[in-house]
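Excluded from the complex is one protein chain; the other protein chains are retained at their positions.
Should a chain be cited, it is by its letter among A, B and C, assigned in written order, with residues numbered from 1 in that chain.
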């Protein structure tokens, strides 16, 4: 390996770094260093001056193809009626597959969606001389909740400290500071608020020996059992009941084979230790996230899901998906960027008071995708099954 | 909820749907339906005729801001030397944070990276009259491996069936058909090959009662213990040893506090049931995935990671990250699109024979981000700690 | 297989089945059926009339060898001073190994133990027409907690309903009814109380479509993440700080190699998906459980544990074990049987108000066993390590 001195700094204009010129200077630098041209990335339609707070060392944009699926019929508490869903992806058949599921569910009367919980957290850990002081501190947190809440909320308008969960191990108290965060996803907001709360706590509690602002108990950008149990972001349920005839007509499948495959998949999921006993919720979520300016890294945790299905005596198929840690925003982050805002507006979800509506649309979309891919897998099996049974019986 | 008839079909031009005109027709339709303008999404620099296989119902592009970090010094087997890493994100400080970590690791002599394994799978399940036939079938698979391999490989040039793992439960045999897939991520390839293999199997084994092409044992787009143990895509280790003085000078931290925080984080991770005992590998992975045309939905599984650290007597900090299921490609999917290809070329990773090089760069980037955020968290604690200790002792 | 009619009923004396005569009749029946003699099992020293509520179809006793280890020096809130610990086992070296650990910890000043939480639960699930009614029901439970508590507590003197945890998925609300249960383990008590509570609930809440008294969310006799997080039975921490010199003198080991092995073991534990990152807490727990009349099936969940260690600059080793779901009783079940009561009395733990004292002694014993086996493994490595290093360097 050629060792090199670290003098090849990426250019930065300390006066005005968020300009086409600064971006171009960086592209030229990269060309000098690597020989690579970056031309297509210059095809952006907004003024880079809007970018502070979104990116550093800006050189242009990634152009991600955008398709649309729908109409999606949603029976939510915030989203009601038909929606056309923007999906940014380069994976062929994704849009078509979700679209097919939306058609099935539309004919079945739509997708009922409910936001069950809504909470974002930061998880500081506190270390003591022994477990006994840790236990006392847990009580102290309860006794001083109002003051802690006040300290936390000095740093934020939209964040409200709801409660503090406590998990003890050794001489450490792991906590989860749970907030409601309005229309923001809230990771930064809860970070600042919790830092302020901890400043108050460490100033007032004499027995704390160390504290750690993060301890892998909020598991930001990571999937965890604790978040699947206790919620991070939105916990959303999407559900529908689909007649067997619809499956046969639209999906070349049947609720009998769907349900049978579900049983095997449930067992496989339990044994493989997967965080989602469904098919591919990450596909729809990621495509919506990129389209609408969500933080796509949150797919790590937003991709967890629980499927629950019932087949009724009349052949109807009740099907539901629960997304326990869906991280979404209609304010802040990338939601205000040029194309991202347009995609939120397409859903009527840009700006204040829209985040639960958006969460409902995401979950409804996911349900459509689950039934679509689930049917496709089974439809193949269905065909093969006929051959098999013809031969075997 | 207003119920509606499903006559509002998204326009599709059956002759030539991948044109600006067809895209514009859809945008007009969406405007009619929702009142929303989609203007910025039209700012794309490529001909839509390249898009079949990447998207359906194309309406334009999402413009995702692209920054660059580096130089990243890599000591891989395929990637050797300095790299400038493209990161597509709208999350402020992400690029700066990875850049800071790259500086630290550059001064420490770079990041050593090794691809430990490379395997993509599809996981059919087979159901029998009883467990006993399932057990016999497991043996039968071994006895007929060559024929099965031949059947699978008729469908693909680059895919090679390496082995078949078997996991039994009840009267079902869950299998994992493990393939090497060249420079493609390989999910589609392995799907087709395994379908062909299963056609041969079901035609030749009389006792199979049902089979399911998927059973949630490959856990595509989902994080699972089985993939963390057995690998999906690339299993990559990035490692480095950093002197304490560097941490103090560059990071306002020390290896002592880093290591202490690591212990607490390890415990938190174990108890919370998280799939990653590190900080935020999903951030760097997602930003690189969007920039380079990877399937960002694979962040679901690519975000799993194992951190292992040692603090030596001289204060040096050995730090490593293992990514057990990194799904990457330098061929197929979105890798050939306009900006995506440019970003791969920036890394010298476009096209044939480049996928392990790319995997190494991703893992090296992740390591830099782990140390950067880890230091930042600890640096705050470090400051506060001084206050604490001044007061308490 | 010889098919047989089911006429070979095990004899039962409907008047007085708990007598030596009834037991002997069964033994003769078994001899007739199988040819096997059961002679040693007749060597019991108590009157079978005490057995109703403990066993059915009594034929005698299993004689499990009983050893004793100690003195164990405990610094608990309930257990204070030295104890001699009865261990029922047939596994050679188990008693000796725990004894060796007790010696180490005695010289180190004893084991500090703290009961962090104490709660037993039953987990009914409630099913509704949709998720929305499930969410409303969660609120309803809060609003009617006092009435529900009253209904539950009509069935028990010692059980107190503390709170109801709620976990939603699909149209189902999973709950955990959390009780304090005095000196009983409390599984039966909470079952009856929760059945009464659910009778009241289903009589008063019109929207419940089905309810299930158990749903695998209390995970009785099974290990689970939810119980490791939220406690089942007693959550107990045992901790100690041991000087390096003691390890060298007593254990032929050192804190440096212990701590190094701990790091590797932590990584192995995280990756293997184990419920305990320690060595073998199940050994000591099981032996104490059998000796003292605990329900040894609870080893399934009581064997979960979290180890957390620190090595200080002076070489001292801080070591702790957290047992998150230790199910113990000093009243009810087998605690009042002949030898079992004697063993509880040996610890001063028989009868009212002793259960936390007993929990403390169990956890202290576990800590001794962890350090003993941990040292033994490392001591071998230590020897081998010298060879290795002599050769390699």
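As a convention for this text, contacts are C-beta pairs under 8 Å (C-beta built on N, C-alpha and C of every residue); 3 or more make two chains touch, one makes a residue touch a chain.
Since the structure is predicted, the reported quantities are computational estimates derived from the model, not experimental observations.
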Problem - Identified contact with the non-displayed chain, of C:61, C:148 or C:184 - result: C:61
Problem - Sole residue of C:118, C:133 or C:220 that reaches the chain not shown, by the stated touch rule - result: C:220
Problem - Sites on chain A contacted by the missing partner chain, in the whole complex - result: 225, 228-229, 260, 263, 266-267, 269-273, 277, 306, 308-310
Exercise for the section: Identify the residues of chain B touching the omitted chain, counting contacts across the whole complex. Expected result: 77, 112, 114, 116-117, 130-132, 134-135, 167-172, 225-226, 229, 235, 237, 239, 273, 306, 308, 320, 322, 324
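Everything that follows uses one rule, which is that only the chains that are shown with their structure count from here on.
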Exercise for the section: Rounding to the nearest 5 degrees, give the angle of the rotation that lays the CA atoms of chain B over those of chain C. Expected result: 180
Exercise for the section: Examine where the copies chain A and chain C touch and state whether the two sides share over half of their residue numbers (same) or under half (different). Expected result: same
Problem - Interchain centroid distance [CA atoms averaged], chain A/chain B, Å - result: 16
Problem - Inter-chain centre distance, chain B versus chain C - centres from mean C-alpha coordinates, in Å - result: 40
Exercise for the section: Measure off the straight-line distance from the CA centroid of chain A to the CA centroid of chain C, and report it in whole Å. Expected result: 38
Handout entry: Junction residues of chain A - those touching two or more other chains
Key = 167, 169-170, 172, 225-226, 273
